[in-house]
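Written out below as structure tokens is the structure these notes cover.
The complex appears here without one of its protein chains, the remainder shown in place.
We just call them A and B in the order they show up, numbering each chain from 1.
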Amino acid sequence: MPAVETEVEIVNKYGLHARPAVLLVEAANRFGCKIEISNSSLSVDAKSIMSVMRLAAGKGTVLKIVAYGEDAEQAVREIVKLFADGFGEE
Amino acid sequence: MKLSDIIVADAIVPKLASRTRDEAITELVEALAEAGAISRAKVKDITKAILAREAQATTGIGKGVALPHVKLEGIKKPIGTIGCSGEGIDFNSLDSKPVYSVILLLSNPKNPDEHLQAMETIFKHVQRDIFRKFLRQSETSQAVIELIREADEIG
Partner (left out) sequence: MKIKKGIGVSPGVAIAPAVVLDIEEFDIPRRQVPSDMGQVEMRRLRKAVEVSRKELADLRERTAERVGKEVASIFDFHRGLLGDKELMGKFQDAVLQGHATAEYAVATVLRAYAKELQSMPAYLADRTKDIYDVEKRLLRNLLGEKRESLAHLTRDVNVLAHDLTPSQTAGIDRGHVRGLAMDAGGRTSHTAIVARALGIPAVVGLNDLTAEVGGGDVVIIDGDRGVVVVEPDTRTIREYKRFAEQQVELVHELEALRDLPAITLDGHEVTLLGNIEFPDEVGTVLDQGGQGIGLYRTEFLYLGGQKEEPGEDDQYRAYREVIDRCAGRPVVIRTLDLGADKYTQARARTPERNPFLGLRSIRFCLQNLPMFRRQIRAILRAGTAGPLSVMFPLITSILELRQAKSIVRDVAEDLEEEQIEHRADVPMGIMVETPSAALQGDALARESDFFSLGTNDLIQYTLAVDRGNERVATMFTAAHPAVLRLIKDVIRAGQRHGVPVSLCGEMAGDPQFTMLLLGLGLRVFSCTPLSIPRVKQVVRSVTVQDCTRLARKVMGFDSDREVLTCLALELRRALPGSLAD
């Protein structure tokens, strides 16, 4: 199965702090596919909150999302939406 | 406990006529009787008890304040009054200076905790420079009553 790739930008004021990280990880865990998120130096498993926090991604950071598996497309779409909505923060 | 719970408003003497310690204390006990806070019959005994205690150890704690007090049977809850003297009274104070404000307190010996709470309240306010200053400047009962109310509000 081909990988689904895309890029997202963090629009939240405080970046990927605990609350958005939790939302992201919960969303990722709803899907069966493998999902990776990376910044310029690190690539981590989107289903692990510890890993996602390690990205220490602040506002304006651009992250790459790659998903492999059956529901990869759906997964990526949902995640992109989360980021675009700013995770529901102002 | 608040000051206004303790001080009998009608017994406040904003301008003490007495010039000596014993007379001032007598004047304040009489004021309490006039206000109906204690029975006339008790005035002599109460005055005697306070003076006896005062003779043992001065309650002139300094900074122009004296806190004569005594515990007596028949007193239901802590009550007291305030007397102000413009010229100052010799109370043999610990700082050897005259007393301008006398705060008299009567308590029930069976309720030492209440007595102590009353003392606590009085101490707390008397510690404040501003309270002592305003008390000394008070010319009327009303002024003293207002001062007490304000002090209670500040806590």
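Rule of thumb we're sticking to: a residue touches a chain if its C-beta (ideal position, glycine included) is under 8 Å from a C-beta of that chain, and two chains touch if they have at least 3 such contacts.
Source: prediction; values computed, not measured.
S.K.: On subunit B, where is the contact patch with the chain that was removed from view?
M.R.: Touch with the absent chain occurs at residues 53, 57, 59, 61-63, 67, 71, 94-95, 109, 112-113, 115-117, 119-120, 123-124, 127.
S.K.: For subunit A, which residues lie in contact with the unshown chain of the complex?
M.R.: With respect to the unshown chain, the touching residues of subunit A are 14-15, 17-19, 21-22, 25-26, 29, 45, 47-51, 53-54, 56, 58.
Please note the rule applied: only the chains that are shown with their structure count from here on.
S.K.: Can you check how far apart subunit A and subunit B are, centre to centre, with Cα atoms defining each centre and the answer in Å?
M.R.: Distance between chain centres, rounded to whole Å: 74 Å.
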